[in-house]
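A single protein chain has been omitted; all remaining protein chains appear in their positions.
For clarity, chains are labelled A, B and C in written order, and residue numbers in each chain start from 1.
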Amino acid sequence: MSKSIANTRSATGIPSARLITWWVIASEIVIFGGLLASYSMHRLGHPEWQSSAAHTNTWAGAFNTLVLLTSSLSAVLAHKAADGGNGAQAAKYLRLTILGGAIFLAVKAFEWTTEIREGFTLPAGGFWSFYYTLTGLHGLHVLAGMLIMLVIAADAAKNEELQRVECVGLYWHFVDIVWIFLFPLLYIAR
Amino acid sequence: MSTQLHAAEPGIFRKYLWSTDHKIISMQYLFTGMVMGLVGGYLAYVFRMQLAFPNRDVPGFGLVTPGKYNALVTMHGTIMIFWVAMPVLVAAFGNFLIPLMIGCDDMAFPRINRLSYQIFFFSTVVLLSSFLVKGGAFGGSWTAYPPLSAKGAYNLTPAGASLWLIAVVLEFVAFLLGGVNFVVTAMNGRAPGMKMYDLPMVVWLIVLASIMFMASVGPLVAGAVMLLFDQTLATGFYDPARGGDPLLWQHLFWFFGHPEVYVVLLPAIGIVADVLAVFARKKLFGYRTILYTAWATAVLSFVVWAHHQFIAGIDPRMANIFSITTLIISIPIAEMVFVYIATLYGGSIRFTTPMLWALAFIAEFLIGGVTGIFLGASGADIYLHDTYFVIAHFHYTFVPIAVIGTFAGLTFWYPKMFGRMMNETLGKIHFWGTIVGFNVVFIPLFITGAAGDQRRVYNYALFPEQARPELQHLRTLSTIGLLVMLASQLPFLFNFIWSLRHGERAEANPWRSNTLEWTVASPPPHGNFAEMPTVYRGPYEYGTPGRSEDYWPQNVPDEVLQRP
Amino acid sequence: MLQRFLTGASSYSHSVDHLIFLVAAIVGFWLLAAEGALFWLMFKFRHREGRGPQYITGEEKHLTRWISIPHSLVILCDIVIIVYAVTVWVNIKQTLPPAGQTVRIYGQQWTWSFQQPGPDGVLDTADDIRTVGELHVRAGTTYHFELVSRDTVHSFSVPAFRLKQDALPGRVITGWFLPTRPGTYDIQCTQMCGLGHALMAARVVVETPQEHAAWLQRASNPSLAAQTVPPATAVAPAIATVAEVRP
Partner (left out) sequence: MSNETHLHHPNYVKVWAVLVVLLAVSVLGSLTSIRWLILITAFGVAVVKAYLVAKNFMHVTIEKRFVPYLLVTCLVFMALLFAGVAPDVMKHSGLHWENSAAKQAVESGTHNAAPKHE
């Protein structure tokens, strides 16, 4: 299917694919923002949640931050490669990013299983409810990003749709930024 | 995001059900919305009959028990806002008009557009299926305040409550996908020469509505996830006994809920602006004034939400802030209405059916607007909150929006959508029946509300002050009005269906309008424009001095306009 | 104005009525003016043969006056309304005049119950009087209420008092009223609270000091009360109806 003319026009000077990514990110900001605002005001009002928060694994969280930061690096390197027209290299970097996402989710799964074994399940208290909801929603975004990247990497390897590399990268950086705030909010704050 | 490439093989299925053409998707939204409108109207019929003739079998339904009554009012509210006003005003008109009016072939992302409708359709199925589950449909009112909505033990419809919530969230996702598409298309896809200030008002306001929707719905999506967990996974986000707070939901709901009013208002206002200009043969009185007041309203609407919660247990000092912001929002809206009225000055008004609807919109919306002042004034709201006064007030805003505004748009663009003219006589019968019926429904309700009738009550027998016969007469009168209003939709339905085949064939520009959609054949072919248009001026150049014609289409170059 | 629809029976019912009247007068004027202008323009500029439309952009100074002057007046009216509305609000919801008596109000699915001090005049003592569906108060005494919900959100509404306040589970919300006119008035629940929302009716009985003293005596002597105080309302059978409907 050929692209719609509307898609190829760019009256704002921003290509449509990137423009829609920005709008998606804006709408995601308010989704995460609403949840984070709800969590923050509860956390500030409930000092007793500290005892629950102390059970999160700061080292696992820190390692995951490192993983996401690194995957952001490979995502932006993929963008650079795509910008230079090197689809094969872009695909390679995208797959590295996917690998980073996979490691992130694996660590997350390890954390969740440990915590659930210790009895800290979703309904085990206000902090845990927010913890699983926040990390779960974020994890879903990681997963979605990985799936999208899988498709885009396959196209990029054939030097097709290279502009999408940058867009999925933007999305990935946004997910990274969300985690940058989740890390102190859930693991460090006391 | 699907990346499969579909070959353009136009079978029936591909053409009408799996199409990525914005016009087809618009029709899908339109027809789904119209069917849901019939459902919502039927629900209103049932509960108004119960209120007029308590505890008698309602023809076509049966006995209305308290539980059924709650489900009826809940679903009426939910359906009319999320499954009628949103799909028809934002999605159907947005899909149909944006690409045509900005002069391009389709949405920027046609497949995301199709996905949006598919999710919406799925949400419709989920919502309707909740009528069939054990316990029946959700009855905790469309605001779904927890703990009532969170615990099956309280609402007695655990399955219905969860299905309701899932349906609403899916609907939000559908409109988020649709909304980003609208915004990007209008921003990027404009024809050469078309500046942002050359956009027809309806496009501007649908885009603004989509932006508002995007910016406000997020917290409620998060809140809905939390509520769903409360319902199904035994969390305690809204359970005070477990560190949660039921007020949180109310805030998240109304942080979205109030902008949502303007999300559906703005497209209707836009439709009215376009219809008004065409049939008054007048340039809008201050295009930019309308635009700026719309922006001001949009921004302000994010800081007024707690006026829905004055007496909900929020800190009383906060109520003062929200009372002030609420009255401030009346300033841009008043300005906007004045500008609409002023647009008629110096016009040459043709009272066609679409114009009647547009004028009725202004006349009726004024009533809805001014009665809002009573409720925004915190001191008066203590008494009027959650009475029928509120119901009458917001129906005087929502009916002009979702009924009158929609009919203004439908009758105006029908020739373009289907290539046939509608019957004017039937259109006028429909108009007068609807308008008279509508006023007879809701004027009595202002009075019963002022007399203290509280909402969502299936029978006032236990409240001597409310069970007075004079109030009961008013309720009966209101129900009679509804019957008139509903019966008046029959000529419309007949007209709509009959004209599809037998209406007079519409030429490309039957209303002699300026905007780009009228420069292509009716109905527009796939791809819309044989040759992509270039735009030379704004959309409202009517009655320009020195021209033989009283209109001046946007795509006609300047040199051609010298008289032949 | 509201008095015509429903009696006012508390010290602040008049201020609410006055506010509503003020708003009605102001917005009524604007509504009539705007509708008048709309219909006049519709008539004046209807299409007639030989008369084309004028070309007006809406930037002409002598014409924009017609918008900007009414608009400034609207702002002025808004300020008047805000000031009065906030005054009434502050008086009813924010100030708390000294209490003559304190009652506790419980909302639960689907009934209102009340706890008020017995002869000793102190709440939370052994002689407290607990009633269901009926609140007895003395005219001329300032009451504080502590509003509590036992399950979902309810809203305690006494239209004759012009009083309304939601009851939230987990919270105690304090407010006040001063009944002035003896009589029996409706108590409603105005927040959707489930199946029996429409059945959540109660009464507030405003009594003269003598009547109230007599009631107090009867109520604080349970054996006597059981015989002489029949439920004044049909609430009890209504609840039974709900119980049948409940699956």
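Keep this in mind: a contact is a pair of C-beta atoms (placed from the backbone, for glycine too) under 8 Å apart; a residue touches a chain by one contact, two chains touch by 3 or more.
Values in this document were obtained by computation on a predicted structure and should not be read as measured data.
Visitor: Please work out which displayed chains the absent chain touches and list them by label.
Guide: A, B, C
Visitor: Using the document's definition of touch, tell me which of A:Val107, A:Ala154 or A:Ile177 contacts the absent chain.
Guide: Checking each option in A:Val107, A:Ala154 or A:Ile177, the one touching the absent chain turns out to be A:Ile177.
Visitor: Among B:Ala306, B:Val520 or B:Val535, which one touches the chain that has been omitted from the display?
Guide: Here the residue in touch with the unshown chain is B:Ala306.
Visitor: Which listed residue, B:His22, B:Lys151, B:His251 or B:Lys416, touches the chain dropped from view?
Guide: Looking across B:His22, B:Lys151, B:His251 or B:Lys416, the contact with the absent chain belongs to B:His251.
Visitor: In the complete complex, which positions of chain C touch the hidden chain?
Guide: 93-94, 96, 169-175
Visitor: In the full complex, which residues of chain B touch the absent chain?
Guide: Per the touch rule, chain B residues meeting the hidden chain are 215-216, 219, 240-243, 245, 247-248, 251-252, 255, 302-303, 305-306, 313-318, 322.
Visitor: What is the set of chain A residues that contact the non-displayed chain in the whole complex?
Guide: Missing-chain contacts on chain A: residues 10, 12-15, 22-23, 25-26, 29-30, 33-34, 36-38, 40-42, 44-49, 51-52, 55, 58, 62, 65-66, 69-70, 72-73, 75-77, 80, 83, 119-120, 123-126, 162-163, 166, 169-170, 173-174, 176-177, 180-181, 183-184, 187-190.
In the analysis below, only the chains that are shown with their structure count from here on.
Visitor: Counting in whole Å, what is the centre-to-centre distance of chain A and chain C, each centre being its mean C-alpha position?
Guide: Computed from C-alpha means, the inter-chain centre distance equals 49 Å.
Visitor: Taking each chain's centre as its mean C-alpha position, how far apart are chain A and chain B in Å?
Guide: Roughly 34 Å separates the two chain centres.
Visitor: Any idea how many Å lie between the Cα centroids of chain B and chain C?
Guide: Between these chains, centre-to-centre, one finds 30 Å.
Visitor: Quick check on chain A: which residues sit in contact with 2+ other chains?
Guide: Residues of chain A touching two or more partner chains: there are none.
Visitor: Counting only residues that touch at least two other chains, what does the list for chain B look like?
Guide: 245, in rising order.
Visitor: Over in the complex, which chain B residues touch chain A? Could you list them?
Guide: For this pair, the touching residues of chain B are 1, 3, 5-8, 20, 99, 104-110, 112, 176, 179-181, 183-185, 187-190, 194, 214-223, 225-226, 229, 233-237, 242-245, 248, 252, 255, 532.
Visitor: In the complex formed with chain B, which residues of chain C make contact?
Guide: Contacts found on chain C: 2, 5-6, 15-16, 19-20, 23-24, 26-28, 30-31, 34-35, 37-39, 41-42, 45-48, 51-59, 63-64, 66-67, 70-71, 74-75, 78, 81-82, 84-94, 109, 151-153, 155, 157, 159-160, 162-171, 173, 185-186, 188-199, 201, 233-235, 238, 242, 245-247.
Visitor: Which residues of chain B touch chain C once you look at their complex with the stated criterion?
Guide: So the residues of chain B touching chain C come out as 65-67, 69-70, 135, 139-141, 143, 145, 147-148, 154-156, 240-241, 245-247, 280-287, 289, 310-313, 316-317, 319-320, 323-324, 327-328, 330-331, 334-335, 337-339, 341-351, 359, 362-363, 366-367, 370-371, 373-374, 376-380, 382-387, 447, 450-452, 454-466, 542-545, 550.
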